[in-house]
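The complex is shown incomplete by one protein chain, all other protein chains being positioned as in the whole.
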Amino acid sequence: MNTIYLLDLLGTFIFAISGTATAADKKFDLFGATIIALVTAVGGGTIRDLLIGSTPVGWMKDLNYLAAIGLGVAVTFFFKNLLVRLRHTLFLFDAIGIGLFTILGLQKTLAAGLSPVMAVLMGTVSAVFGGVVRDILCNEVPLIFRKEIYATACMAGALLYCLLEWLGLQYHINVAATVAFIIVVRVLAVRRGWGLPVVK
Amino acid sequence: MNTIYLLDLLGTFIFAISGTATAADKKFDLFGATIIALVTAVGGGTIRDLLIGSTPVGWMKDLNYLAAIGLGVAVTFFFKNLLVRLRHTLFLFDAIGIGLFTILGLQKTLAAGLSPVMAVLMGTVSAVFGGVVRDILCNEVPLIFRKEIYATACMAGALLYCLLEWLGLQYHINVAATVAFIIVVRVLAVRRGWGLPVVK
Partner (left out) sequence: MNTIYLLDLLGTFIFAISGTATAADKKFDLFGATIIALVTAVGGGTIRDLLIGSTPVGWMKDLNYLAAIGLGVAVTFFFKNLLVRLRHTLFLFDAIGIGLFTILGLQKTLAAGLSPVMAVLMGTVSAVFGGVVRDILCNEVPLIFRKEIYATACMAGALLYCLLEWLGLQYHINVAATVAFIIVVRVLAVRRGWGLPVVK
């Protein structure tokens, strides 16, 4: 569980970096950038917690999440050039982040007594809606509504988790396997330009 | 009650079609279109449920709502041309939908112990805020903030419902009468171009 908690904080940190970078493109000031970083990192989980009725929302009860976000903002602010060179690493960490957020969000929704279908949906929301709120606050059309496979990777991974749990797979192995699955799908989607059909 | 439940699902289905059509204009992929359909259909009720503190929000506890939305997306995706020909029917169903959503939202708010004034407001929010969130996610100024009478029809119908209930009208007759009133106002508003004064 400790490993999962640390990875959760790492994902939060990475999402905060991505949020700060988007805010920088918009020439936001330090306050605006921090809010965008916060929203990118915890926005998806916040929407899930509000919808399932789990309040105060998760990140408000553990200051380590705010600390991870503050660190993400500071790193982006002071080491911009380093981040540009590390962008492949950051992309990988982002994939780890969405994989983990999906499975954690799915579990929390199941624990709230909702159906597996709803848990798959809320797992995906946990992973990708931080980015949606980020784009809305930046006055952009949400990227994930038309980019290559992203939310779909989360949804497929969440379905796989439910299937493997139903088959009796041990908890930690299931988390590791489904997060790895989401990462692989995401990496392949970007490499090969996989996308969903567009509605016309 | 059974009739009301079926009409509620029908309204959800129609709103999902309208959401998918908007997403198509924006060239969203299938995931984006599904999210827009979902938000259009259940966004208003979700905001009402969150504000009055009724969680998990309604549509998460009954998978038929997700099914109605999925069906709306599929129909739009596969039978686009049919929908263009049926647009007058769809407009009428949309009017039925907002009428019904208004009254159901009003009742739920009263049942939560809030005042009739708040119930009228929340009834209107239930009916029209799905469209507002849809427009925000599509990076558009919300249509209902400047189009012909729409939310105002809901608000007038909600007021009428409260008045008729106070006068002792039987429940089902009141629902039928006020939903019909909203539909008629809405149809007349579009036919005759009724609008509210614009703030300058």
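Order of writing sets the chain letters: A and B. Residues in each chain are counted from 1.
Going forward, a contact is a pair of C-beta atoms (placed from the backbone, for glycine too) under 8 Å apart; a residue touches a chain by one contact, two chains touch by 3 or more.
This one's a predicted model, so the numbers in the text were calculated from it and none came from an experiment.
Within the full complex, the residue among A:Leu9, A:Ala23 or A:Ala41 touching the omitted chain is A:Ala23.
Per the touch definition above, the residue from B:Thr34, B:Thr76, B:Ser126 or B:Thr152 contacting the chain not shown is B:Thr152.
For the chain left out of this panel, the touching residue among A:Leu9, A:Ala33, A:Ala112 or A:Ala127 is A:Ala33.
Shown as candidates are B:Ile4, B:Leu30, B:Ile144 or B:Leu159; the residue that touches the absent chain is B:Ile144. The chain not displayed touches chain B at residues 50-53, 112, 114-115, 117-118, 121, 132, 136, 139-142, 144-146, 151-152, 195-200. Where chain A meets the missing chain, the touching residues are 20, 23-24, 26-33, 35-36, 46, 50, 55-57, 60-61, 63, 66, 76-77, 80, 136-139.
To be clear about the criterion, only the chains that are shown with their structure count from here on.
Distance between chain A and chain B, defined via averaged C-alpha coordinates, is recorded as 31 Å.
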